[in-house]
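Here the complex is missing one protein chain, while the rest keep their positions.
Chains: A and B, in written order; residue numbering restarts at 1 for each.
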Amino acid sequence: MTDLAIPLFLVVCGIAVLLVKDLMSSIMIFSVYSLMMAIEWCRLNAVDVAITEAAVGAGISTVLFLVILGRTKSVDEGKKHINIPALLVALGVAAVLLYGTMDLPHLRDPNIAPNTHVVTPYYLENSYEHAGQLNVVASILAYFRGYDTLFETTVVATAGFCLILLLRVRNKKPGTLDSQKIGVTANKKTPASIGVKPTATFPDVLDQDKDIIKRTVTKLLIPFIQLFGLYVIVHGELGPGGGFQGGVILGVSIIVYSLVFGFDEAKKRMSVKTKDLLVSSGVLLYGGIGVIALFMGGNYLQYGVLLPDPQFASVVGIMGIEIGVGITVAAVMMTLFYETVRIDAND
Amino acid sequence: MHMDIRVILTGLFLVIGCFLFLVASIGVIRFPDFFTRMHAAGKADSLGQACIIIGLMIYSGFTQVSLKLLIIMITIFIINTTATHYLAKAAFMKGVKPWMKGNKYGETDPFAVSSAANVVGKKTKAKAKR
Partner (left out) sequence: MIELLAKYNYWIVIILLTTGLYGVMARQNLIKKIIGLNVFQTAVLLFYVSMSKIEGGTAPILINHGHGPQPLFDNPLPQVLMLTAIVVGISTTAVALTFVTLIHREYGTIEEDQILELNKHND
């Protein structure tokens, strides 16, 4: 029965996200939903998925939604009415799926096909001998299914490129808006300040001495956040962790710096040009290790031929690709924030 | 696990921590105003998680796990309290008005100024502008 508590809370959160009228509350409930989902993964013993969901869903996703909400300045939804055809379609899909679950296996059954197929016991037995990783999830990601991870990293880098291409306006023509502006945002409630706009009228000038709290705390915490991010990347072979999770944490450290100290300060630490280069260099590192394996006489991404000892070579190769993945993911997380914030400079 | 002093102490700290979380949740629901809710959520949550993690540290003994738990506890303590402070400050800067005695209980619009608060409200607004 305790198994049902968190999934029921998830259902309540999921329904509440779409019923609440205020957009800021909706995003906050979604953040809680993501965090409870991460706890549910922990309960189901999927620790890598849990740390990824906590970092990505409850961390980056919320920040991204809030920044976009601040940019579009919309607070409430418009008028809401229940859409009957959509409800019927959704209920029809639910009925079909319910009929389909008659044949699906029971929960926690050890004899079902996904758990006894020959692939999974092979991965569990050969994870340490061939790949040198104690974390079976990391060995599957990086060694047995390395191509998937390569293209996943490429997808993340492509998302970064999309943001760069779509949001960087070089020459802005005045008066591009030729349609009427409907005053929907004429609402006396404005969203709370999220530290995005560098305005001079804001009473930060008054409270110069009171800003010490957030500056001091951030200066204390950011080195530890970055150290923890590097630890998660490197420690992926021994426990939960890996390239994605560590990369997200590293990216978040620069986002925190930018939120507290201002966007211009953050641009001095991690310039836009460096960040753009880092987005592609991670994928280059990953693909490059595969090409080096080709030159050494093996197949593409066959780490065993890089060094004389195949197991140690696998460990080194996987460490290299995890660092590559971490670099790309960190740079793309910074891109997500930088590109959506710096539109202020052009508007 | 047989009942020795370690288990009893752990249980005690866990119960205190859960009680603090319960009090924080009730406070968030029942308080009438944004700032009072921040009081409940920020303070009771920070102390509650500290108590729970101290209980877990006592249970684990003197190992590497306890050191990691200690670092987690200190980190959450610092971040939680700072975030609470800045949330309240951001709301104050934006113009959320505190609940005054005599307001309708459970005012839903945080920016509304009721009649009883007009006199006192002008003084606080003048101080904030300076």
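Criterion: a residue touches a chain if its C-beta (ideal position, glycine included) is under 8 Å from a C-beta of that chain, and two chains touch if they have at least 3 such contacts.
Everything numeric in this text was worked out from a predicted model, so none of it was measured.
In the complete complex, the chain left out here touches which of the visible ones?
The chain that is not shown touches these displayed chains: A.
Pick from A:26, A:226 or A:258: which residue touches the chain that isn't shown?
A:26
Quickly run down the residues of chain A that touch the omitted chain.
Those residues of chain A that touch the unshown chain are 4, 7-8, 10-11, 14-15, 17-18, 23, 26-27, 30, 33-34, 37, 40-41, 44-49, 52-53, 56-57, 60-61, 64-65, 68-69, 71-72, 74, 77-78, 80, 82-83, 86-87, 89-91, 93-94, 97-98, 101-102, 104-110, 112, 114-115, 119-120, 123-124, 127-129, 134-137, 140-141, 145, 148-149, 152, 155-156, 158-159, 162-163, 166-167, 176-182, 184-185, 238-240, 244, 329, 332, 336, 339-340, 343.
Keep this in mind: only the chains that are shown with their structure count from here on.
Residue numbers of chain A touching chain B in their complex, please.
188-190, 192-193, 202-203, 206, 213-214, 217, 220-221, 224
Would you tell me which residues of chain B are touching chain A in their complex?
Going by the criterion above, the answer is residues 75, 78-79, 82, 85-86, 90-91, 93-94, 111, 128, 130.
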